[in-house]
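Of the protein chains in this complex, all but one are displayed in their positions.
Going by the order they are written in, the chains are A, B and C; count residues from 1 in each one.
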Amino acid sequence: MNTGNKVITIEVLRYRPEQDTAPVAQEYIVPFTDDMSVLQGLQYIKDELDGTLSFRWSCRMAICGSCGMMIDSVPKLACQTFLRDFYPNTVRVEALAHFPIERDLVIVMDDFMEKLDSIKPYIIPEKPRALSEGEYLQTPAERDLYEQFSSCINCLLCYAACPQYGLNSNFIGPGAMALLHRYNLDNRDSGKEQRMPLVHAEEGVFNCTAVGYCSEVCPKKVDPANAVNINKTESASDYFLRFVTPKGACK
Amino acid sequence: MKRSNAPIFWALFGAGGMLSALIGAVLVFITGIAAPSGTFLPREMLSYSNVLAFSQHWAGKGFLFIIIALFLWHSVHRIFHTLHDIGIHAGTGAKLICYGSALTGTLAAAYALLRIG
Amino acid sequence: MESFKADVAIIGAGGAGLRAAIAVAESDPALKIALISKVYPMRSHTVAAEGGAAGVVLSHDSLEHHFHDTVAGGDWLCEQDVVDYFVAHCAEEMVQMEHWGCPWSRKPDGHINVRPFGGMKIERTWFAADKTGFHMLHTLFQTSLQYPSIKRFDEHFCVDLLVEDARVQGAVTIGIASGEFTFIEARSVIIATGGAGRVFRENTNGGIVTGDGMALAYRHGVPLRDMEFVQYHPTCMPGTGLLFTEACRGEGGFLLNKDGYRYLQDYGLGPAQPKPVNKAMELGPRDRLSQAFWHEQQKGRTIEGPHGPVVHLDLRHLGEKYLRERLPQIYELAEQFLGVDPAQTPIPVRPAVHYTMGGILVDGNCASPLAGLYAAGECSSVGIHGANRLGSNSLSELCVFGKVAGEEAAKFAKAAAPGNSEVLRKQAEATQQRATHLVQNSKGGERISVLRREMAQTMEQGCGIYRMGDEMQRTCDKLAELRQRFVHINVQDKSRVFNTDWLLAIELGYQLEVAQAMAVSALNRRESRGAHQRLDGFTERDDANYLKHTLVTYSGADTPVVSYGPVKITHSQPAVRAYGAAGEKADADRAALDEKAAATGGRSA
Partner (left out) sequence: MSARGPARRPFVRSMEGWWRKNPYFIEYMVHEGTALFVAAYALILLISITCLARGEAAWNQWLAVLTNPLCIFVHVLLLVGFLYHTWTWFNIMPRTLPPIIMNGARVTAATITRTGLAAALIASLIIFIIAASLAS
């Protein structure tokens, strides 16, 4: 695996708000081995070449969701993208698309945090359940219904892949919709009625034009496009049938 | 939060998209290639009397109306979104032009089909 | 400087911090909570826990079994009254997690499922595939969003506690995005910042696991307890140290040496059976398995890989379908990072640092000796792990003691008199000056990365799986030297916005002190127990002299002071710690011993 003294050029789109008016590209030459990830390349830069480079990272194993960035214009987790796949070409690294750049490879993610909050991502039980009543029963099949959508690590790659979010950040977007859908599908939850107004709203699912790239780039195979589009159908049938079946109508 | 009225347009878009995906190609082939060229179907098929008979039958009339209307609603919806995609956010204006032309086309089709008798 | 007035401030928003925040919010909605994290909560390292969380549910299991597995697993260095409380509340907390939406794996009838785990006599590990920590963290975080009294300070880095009138009264943070300081006043403070595994080189921990909270408490005179006990997880990725969960073995994986031989049977863990047997072979405790690796290496029976010697974790016999269902993340990890298909090829693994058993000294109520200061989770030493933690006890610990810490801190906050805001603000301003000074006056030539690397190297040399007095002494000397050199640290980045260089420097300061606490504790424990194994004449457990807790106390730039405290033993007298067939026999002996103890009135049920 160690193949000696190969070097690769990593081009980082840098932005230091206190000195740059706009992002500028900076190149670094990094020695690498075949098992090195792009994240390890960036860590090498930080440790050995330039301590001023800023980026987020933590777990290194694609579960904490910190190190999402554009790598050769594709949203990816830097920890599970390998330098060997780019060699001998230059790897271009940029902050996740469609978010404001705080600095270098760090984005401002306040907008997503607000959206996550807004979808009520927690079990809203029909009636309170005491601990003494034990666990809810949930068959493996019932669990499978929502399990995929519960695997979202909030890495925001899907938002960086969604041009509709880029064009209009009021759109609730793929990740938050996947989690909304996850709770709606959970047989322990009765909060769907409280969440659907968000789906129906002008900021809701109909901003999606089924580009589908969000699901392509998802590192956890959550398929957020599916969550969004299932809810289009749900929202539309509610729109037309709400006068027939009064429950669930949006005020 | 204001409820979106998009379902109306989205439903028409979806219906038109599905219909055109299923049979759009074969219709283009029949009416635009096979019959006019007389290679796969007889040119006779497009004679005045034949087409008139088809259009006067309630089924033919309905079929033509649905095809024209839904194809229009499908395409204007996509065009409206594409305008937004390429940075033309005319908002209400673009919406009126896009969906307005589909509505006009739909009414024109209804008018023509009714006139055929 | 911005300010915020809270009733309870919680530093760290991983599993324990979030559980504590919810506990405070539920105990009294009027209490204002400041939940401080240097990352967004869902990035916390709880996210990486894979295997599961312990809680007795099966009818043939009992709290007594869980108690004995834990106490024996910890080589009798556990606080037995605290373990009693712990095992009695695990299952309840797991049910609570279930009510909050945690997607526990299920049995066909819809009840939750449990799996076997290392060192556990009976299956009692609740799991959500092999992403248990991820699901627990996200469940807790998302659940916490419904409590308006929790005010989050995401990406706020804590630089100091505020102590006045001999009690803790707040904290000072740097808003990472703005570089602005915030003065957070609080009547009680909970530290829940996780472990310190990053002081070692090869480790399973995230970059954020730098012992911040331990150092914060330590600097204010709170002793760190049992810091010499650092857990090596036996099955990690060579080079990066990424974790292959113990559940790989729980599901039936084998450990093979270069001859394809299940070598654990040579280390008192046998006999080898084709199916997993609890507390035997691959399901032995982590310290024993990591030690066996070391011995195999000495005998030249490991396999040489690009990142040093490895053994093989063999999952092939489980088949692709089963592996994809039970261990999907492991499957992907092996494929992506190693290019290995675990259904076809064994996975190369080696031990790496995984968990710090010791931590901030707290009692069974999570209260530290400093009034108003509480701690929970890996940063704390509440007394349940002893000299070696059992897999799946830590995720349960987060919940059980996160809740205790929350409730106790809430109680304290309600009873505490209001602090003197002006005095505290002055203190906060002094802290700001100190922290800012690190950047402004850093004209020294010491590089952060160089010091960090030297620290990790010396920790691995002196405080590895097996330890020697002279090597530990060298490590202590080296750490003292590094602390001196740290004064001349050079922070290259002078800016304010998202200055990670600055934070790395502060973290390094924390790490050096925590590492020193570990090394000094290790050097002074002249016996072998649990994860602390010596080769220099102290190869046996020495209950006569060392059945006691190590306490390290900060003493500024000098070497910390080591003292010892008693171990609370209620009803399990220290006995031979044995696994496999020998373990069965030891269990019988112990039962007899316990009966004797019970007869003399040593225990209340």
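Note that contacts are C-beta pairs under 8 Å (C-beta built on N, C-alpha and C of every residue); 3 or more make two chains touch, one makes a residue touch a chain.
As the structure is a computational prediction, the values presented were derived from the model and not from experiment.
Looking at the complete complex, one finds that the omitted chain is in touch with A, B, C. Of B:I8, B:I97 or B:I116, it is B:I116 that touches the chain left out of the display. One chain is missing from the display, and on subunit C it is touched by residues 177-179, 436, 439-440, 494-497. By the touch definition given at the top, subunit A reaches the unshown chain through residues 15, 17-18, 22-23, 73-74, 97-98, 100-102, 108, 145, 163, 166-167, 209-213, 215-216, 223, 225-226, 229-230, 232-233.
For subunit B, the residues touching the chain absent from view are 16-18, 20-33, 35-37, 41-46, 48, 50-52, 54-55, 64, 67-68, 71-72, 74-79, 81-82, 85-87, 105, 108-109, 112-113, 115-116.
The criterion applied here is as follows: only the chains that are shown with their structure count from here on.
Taken pairwise by the contact criterion, the protein chains link up end to end in a single open path, with no chain closing the loop.
Centre-to-centre, using mean CA coordinates, subunit A is 28 Å away from subunit C.
Centre-to-centre separation of subunit A and subunit B, using mean CA positions: 38 Å.
Residue positions of subunit B touching 2 or more other chains: there are none. The part of subunit B that touches subunit A in the complex is made up of residues 1-4, 6-8, 10-11, 81, 84-85, 87. Interface of subunit A with subunit B (complex): residues 163, 167, 197-198, 200-204, 206, 209, 232, 235-236, 239-240, 250. By the touch rule above, subunit C contacts subunit A in their complex via residues 39-40, 42-45, 47-48, 92, 95-96, 98-101, 103-112, 131, 134-135, 138, 142-143, 145-146, 154, 177, 206-208, 239-240, 242-243, 306, 329, 332-333, 336-338, 447-449, 491-493, 495-501.
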